[in-house]
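Shown here: the complex without one of its protein chains, the others still in place.
We call the chains A and B, going by the order they appear; numbering starts again at 1 in every chain.
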Amino acid sequence: MKAAIRHLMRNRRRSILTLCAVLIPIYFLILMFGFTNSVIQDMFESATRFDTGHMQIRAVEPPGSGSALPLINDPSDALDILAEMEAIEWFTVRLDLPALASVDDRTRTVFLRGVVPEEIDPVSNMADRMVEGDFLSSERDGVIVGEELADLLELGVGDDMVLLSAHPDASLGAIRAPIVGIFNAHEAAIGRMIVYSNLGTARRLARSETAATAIVLRLNGVRGSQDTHVMEATADALRAQLPDSYVVQGWLELLPILSGYLDVLVPMLVIMAVVFFGLGALVVVNTLYLSVMERTREIGLILSLGSSRIRVMGMILAEAGLITAAGAFYGVVLGIGIILIIEAFGGIPLWGQMAAYMREMGITPVLHMSITAWQVLLSAGAMSIVAMMAAWFPAWKASRLEPMEAMRHVE
Amino acid sequence: MTRTVLLVLLFTSLISGVALAQDASPSAQEILDRVNETWQGDSFHGIIGLDIILSGQTKSHKLEVWTLGEELALIRILEPEIDLNSGYLQLGDELWFYSPDVGSIKLPSIALGDAVFGAGPSLEDLSRGTLSDDYDVAAENTETGFFLTLIPHPDAPVVYGKLEIWVTSDFVMERLQYFDQRGEKLQTAVFSDVIVVGDRKFATTIVIEDAFGDRTIQRIEAPQFDLVLDAMFFRLETFEAWGEGS
Partner (left out) sequence: MSNNPLIQTVDLKKTYVTEALETPALRGVNVELHKGEFTAVAGPSGSGKSTLLHLLGGLDRPSEGDILLEGTAMSQLSKDQLAKLRLTNIGFVFQAYNLIPVLTVLENTAFVLELQGVVKSERIKRARKILNELGIEEYADQYPNRISGGQQQRVAVARAVVGEPSIVLADEPTANLDTAMSMELIDLMKRLNSDKGATFFFATHDSRLLDRVNRLITLVDGEVADDDVRTAS
């Protein structure tokens, strides 16, 4: 080992280059993990805070049904089960109906979302987004609309809106409801399409006193997407207890676009890691091979003196191991250090198209970073393995030298 | 939009006339013309009972329908009681819904494209008429009558890839099969319980079944053809008068 260290110190520039070849991919991968962890966590929090919850209970969808969610005629049996489960932190009933919204002769296709305002208020920030009028109340009839829809239908607070149900199971339901508030949706599509009402108003449109389309749940002990096992365990427990007419769906299943995004994210990370690791490995092979070539006579001498070939290989691999360990260490330190520094300053605020895009995805446009121990180990471990595998070829070449030929080698 | 309305509009579109393909063979065209003449009149009135069976559940409606030419149609809902005196009004390209509780709502053209008729075609297809100018027609003889094949023009704005119609030798429709663009069967309409009304034969029962086993059964009671109807009848005020009277 002493000789290995001294060999590395003999040609410092080359040793540093080899070290960087290991350090940079590790550092890069840690940063990428840091970024994607943050993105996924943001997506998770945005989606699950109210929109999807951690999971939902819905009616089983009959084959050939359209885009409308099937109605649960009376969810009280499911609600009774949920009330007894300690794993459930919070749940609420929701009724989503496709509808036509009409003001005078102006009509738009919308989705009416019936909620229990007092239940969603603690977790949803909808009440904070009101720009005019009031938020919903279970005590009072009325709907709130997005700014975009208000503009399209030329309506304001106090105007009446006629809603005609377009749900196949709630045909010909029609109600008139006052606009009690207008909200800012952050996303124009939401502002054009979603009308919120209390559950009672939505049920009037559905012409049912008990109808629902989903029960939205949040679970105890779930902090992020890494707690998938907790969610799955609860989902399994629910499935075992609920009648067959219900289906339990997790947050990712409810957001196929996000799921698709995450499905792309991991392979992208893998591809980038492979590219960086590959380049790093090439540098390791190259520099170690050069080192072996420069020491051909020395290796010839060692073999002449009676060293085994395995020992010669071990000598080269020991050098590679030292430089790899150093590169891994500094790569980890640098990667984690950068993350800590960024977080100490509250993250990196984004701007322009990137910020707009992140808002569309429900992510706050500030670049945060977080990393798990497992991801650090994976980054350092994977690159270390790759580097040692790359070192094997020059080590093997060294061991195959013929002693006398090697000793006669002229550099 | 409701399956009730769409089924009725299927009915109205079928009786509101069929535009013929520009380059169909004369014999096929002639057959299609005769089918239309047998099926349609200048005006119509009838009571239509609808049973919509979805996933084993049956919902029943009763409608009263008036049509005048190809532009005017009025559908009044009689049953269930909760929907009494609600209905639809077609004025050319415009479609209105009326409810005594909320008044009239003009339906946007985008709503016509929604496939909400559980066991039937979309509203848009129905309001334009399934058997429109957009198809080429071919005919073959069968043991009991004729077999027509309708293929849409390449740039036709229709969702079907093909229609197949079996008709009797006296030009009464027996069966109408709808196919999608990939050639997959979408749904089938079977016509039965033929009666004689004046000088025409008319199938009073139509059963439409889709690939998932959902069905709509339509029974037409007391059909009247070529009766005298006032065009002024076809307006929202007609609904309002019913609403006030109920």
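The rule is simple: a residue touches a chain if its C-beta (ideal position, glycine included) is under 8 Å from a C-beta of that chain, and two chains touch if they have at least 3 such contacts.
What you are looking at is a predicted structure, and each value in this text was computed from that prediction instead of being measured.
Asker: Since one chain is left out of the picture, which of the remaining chains does it touch in the full complex?
Answerer: A
Asker: Using the touch definition from the top, which of A:Arg14, A:Arg176, A:Arg207 or A:Arg297 touches the missing chain?
Answerer: A:Arg297
Asker: Out of A:Ile16, A:Met85, A:Val157 or A:Met407, which is the one that touches the chain we can't see?
Answerer: Checking the options A:Ile16, A:Met85, A:Val157 or A:Met407, the one contacting the hidden chain is A:Met407.
Asker: Even though one chain is hidden, which residues of chain A still touch it in the full complex?
Answerer: 2-3, 6-7, 10, 297-298, 301-309, 311, 403-404, 407
Rule of thumb we're sticking to: only the chains that are shown with their structure count from here on.
Asker: Indicate the whole-number Å distance between the mean C-alpha point of chain A and the mean C-alpha point of chain B.
Answerer: 49
Asker: Using the touch rule from the top, collect the residues of chain A that touch chain B in their complex.
Answerer: That would be residues 62-66, 68, 98, 100, 102, 105, 107-109, 162, 164, 166, 168, 171-172, 174-176, 207 of chain A.
Asker: Under the stated contact criterion, what part of chain B meets chain A in this complex?
Answerer: Interface residues on chain B, with respect to chain A: 1-4, 54-55, 59, 77, 82-83, 86, 97, 99, 101-103, 105-108, 110-111, 114-116, 118, 210-212, 214.
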